[in-house]
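Only one structure is covered here, and it is reproduced in the block below.
Every protein chain except one is present and positioned as in the full complex.
Entry: chain A
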Amino acid sequence: MRRIANGNLVLVSAAACVVWIAVWAWITRSGGPVSSLFLPSPGDVVERFGRMWVKPYIGSTLLGHVFSSLSIVLAGWALGGIVGVPLGVAMAWWPRVKWLVFPIFQLIRPVPPLAWIPLTLVWMGIGEPARIFVVFIAALVPWLMNSMQAVGSVDPLLIDAGRTLGASDGKILTRIVCRTALPTLIAGARIALGNAWTTLVAAELLAATAGLGYVALNASRMLDTDVLVVAMLLIGLLGVLLSLLMKLATHVLAPWSLSQQKG
């Protein structure tokens, strides 16, 4: 089983997708076992998608909702990185910073990002800043933990080598430590983005005026299950897309971490 070539695996996956969609279509056919009230057929979903693409649904078109969700995710995720990476690097590099920050951080870490929503509502209401803040909290933890771990696990021998080659402390940190840590750092960015995405959708369910989570919540109240499925499928697809983009970033930014020994 483990010896199936990559090309074959793609074929198997594609075939499986076709089968799953066929099963979905069969059980939701008119007169089928599942009512369209609970699960719409694939045809209904595609049709609804087409209509929502051109006609506004609760305030904006589908693209508008997607854009609303994505912009908040990217803002919160980027803020998490801007705060988390320098802090994580500093915590690994200067033990004093770690002593200062780590106790509070350890206390905050087990609190699920969604548990921040009530407090955030009090502080900021239900606008965009509130959602950005909750996403920021969700993204901060993996950003910070991974950068701390990435820098902490750089082989001290490389630092010794740098010193004998005449590198200053600053150059050792930027040219050796941070660059060597880059693959782990990007892995952290990827986890942070995944966290940010799932947290945002959940936050939109509770406090939002636009976005895919907001669409899903409204559709649920109206029993528009076809709209609900459109929103969920988009949430899933965009999550996959974001993850793929981060993989691509590893190829571009840290190609050495993917290369194998030639022999």
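The rule we apply is simple: a contact is a pair of C-beta atoms (placed from the backbone, for glycine too) under 8 Å apart; a residue touches a chain by one contact, two chains touch by 3 or more; residues count from 1.
The definition used in the following text is that contacts and distances are computed from a predicted model.
J.: Given the options "NitT/TauT family transport system ATP-binding protein", "Cell shape-determining protein MreC", "Molybdopterin synthase catalytic subunit" or "Methyl-viologen-reducing hydrogenase subunit delta", say which is the protein name UniProt records for the missing chain.
T.: Result for the unshown chain: "NitT/TauT family transport system ATP-binding protein".
J.: Which of A:Leu121, A:Ala167 or A:Ala249 sits in contact with the chain that's absent?
T.: Touches the omitted chain: A:Ala167.
J.: Which residues does chain A use to touch the chain missing from this display?
T.: Spelled out for chain A, the touching residues are 155, 157-158, 160-168, 171, 175-176, 179-180, 182, 254-257, 259-263.
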